[in-house]
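Excluded from the complex is one protein chain; the other protein chains are retained at their positions.
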Amino acid sequence: MSLGPFGLAFELIASGDPELMQIIGLSLRVTLTAVAIGCALGLPLGAALALARFPGRSVVVVVFNALMGLPPVVAGLAIYLLLSRSGPLGPLGLLFTPTAMVLAQTILILPIVISLTRSVIEVLWDEYQEQFRSLGSGRIRAVPTLLWDGRFSLLTGVLAGFGRASAEVGAILIVGGNIAGHTRTMTTAITLETSRGNLGLAVALGIILLGLTLSFNALAFGASGWARRVAG
Amino acid sequence: MKTFRALFGAAALALAAIPGAAADFITVASTTSTENSGLFGHILPIFTEKTGIEVHVVAQGTGQALETGRRGDADVVFVHARPAEETFVAEGWGVQRFDVMYNDFVLVGPEEDPAGARAAADAPAALAAVAAAGAPFASRGDDSGTHQAEKALWAAAGVTPGGEWYHETGSGMGATLNVAAEIPAYSLTDRGTWISFQNRGDLDIVFEGDPALFNPYGVILVNPEKHPTVKAEAGQAFIDWLVSPEGQAAIAEFKIDGQQLFFPDASGS
Partner (left out) sequence: MRAEPSILPLDISGLGYARNGTRLLGGVTLRVRPNRRLIVLGPNGAGKSLLLRLCHGLIEPTEGHVLWALPELASRRQAMVFQKPVMLRRSTRGNLEAALALAGLPRPARRSRSAAAIERFGLAPLATRPARLLSGGEQQRLAMARAWSLRPEVLFLDEPCAQLDPGATRSIEAMIGEFSREGMTIVMTTHDLGQARRLAEDIVFLDRGRLVESGPAETFFREPASEEARAFLAGNLLW
């Protein structure tokens, strides 16, 4: 019984426990979907913010920078009130579903992706803008090219978003409800096991989560290093 | 631009692939004490097997669980704070309250019992001893059923708790017990959570058995007239099963380390 947390973590994985696999699967699906949506929206928006000049732009920049520190529980509460049957989007019946969790995490990721994209694209645009304007390209046509050329730096922003989403518990606990077999993820399971006093199991789950996060980052780092050697 | 369109498409697909509102399930807002004890893990598969209805349990404090019902975000509430439950029904948010089961509260504290609570005549006297000794006490402080029971006991003891020795955690039962084990402090907990709680440290039961520590659980269908989205039929089927002989037997069967955690109590309805 005196299995340390590392031993327990290993045993849990080796056992292939279907409940654990389901929890890991849901965690990855929710987080990766949120990251995908966050990037699909955040990369173009961040680039647009880097290139656009309009009154109040600096206010928008500051607001997005500040939102990077948005407390997850506040985001969760806002989404909860929005999706609750008594809220404006109540008829959709999305509260306590994985979709609600994706939405909450997307809200948390978006400011990170937007702000980091903005700063990366601003630096690139500084370097490229004379050449691009010489080619007759407007700012809008330049966006895809800038995003592609900033891909290695942007990857850091995407990974930061992934990190925030995969580590987050406050928002998904509120909007997902931590329902066993339905909306229970790694982080909400850790919270539950902690409150059950199963500290060993909680730490073991934490080790598995860290292992997953580490693997993802290593994968991204390796892929970007390889691509950098190939494409400069 | 093609790349962006492809990205959006992929995101939409991934979103659609996540199971959303499945066909046949109900949402039950319940308390951390029932969820943490593992009771639902034992009884829900039996119910689902029989009826085909899945039960999604959202474990919250009693206060939050009743609020979830009030907002229409659950079909059934399953909690333990009788006066609050009766208000919930009286205000029309719930249809009718059914007795389901009870467990009891126990006062846990450091094994050496510095306040001498073990010697008390009844539960309020035990708490009064803790207060008189200024011994550390960890309270839920979250308006949960357990917290409400604790407040009623302080009132009966004629003590207004507060000061250096009184720690309000503002969190669930398990988290509060983790704090109590760390200090170590006295704390009021339901027996179910206590039996299944692993991280006890120096804590032990120092007072139990007073009828004032009786902790009844009630189950209530959220009123479909207030919230038309409530799945009244399936929700009522769950309630009917809980109070049926079969459901009651399932509750009585649930044991941890040979100890029964909850005692069926549906005779009243």
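Going in written order, the chains are labelled A and B, and every chain counts its residues from 1.
By our rule, a contact is a pair of C-beta atoms (placed from the backbone, for glycine too) under 8 Å apart; a residue touches a chain by one contact, two chains touch by 3 or more.
Everything numeric here is computed off the predicted structure, so don't read it as measured data.
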{"item": "Shown chains touched by the chain that is not drawn here", "value": "A"}
{"item": "Residue among A:P55, A:G69, A:P91 or A:G136 that touches the chain left out of view", "value": "A:G136"}
{"item": "Chain A residues touching the omitted chain (full complex)", "value": "127-128, 130-137, 141-142, 145, 148-149, 151-152, 230-232"}
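Going forward, only the chains that are shown with their structure count from here on.
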{"item": "Residues of chain A defined as touching chain B within the complex", "value": "29-30, 32-33, 36-37, 39-40, 44, 84-87, 90-91, 93-99, 102, 144, 177-180, 182-183, 192, 194-200"}
{"item": "In the complex with chain A, residue positions of chain B that touch it", "value": "1, 3-4, 7-8, 10-11, 14-15, 17-21, 27, 32, 35-36, 40-41, 56-59, 71-73, 171-175, 177-178, 181, 196-200, 227, 229"}
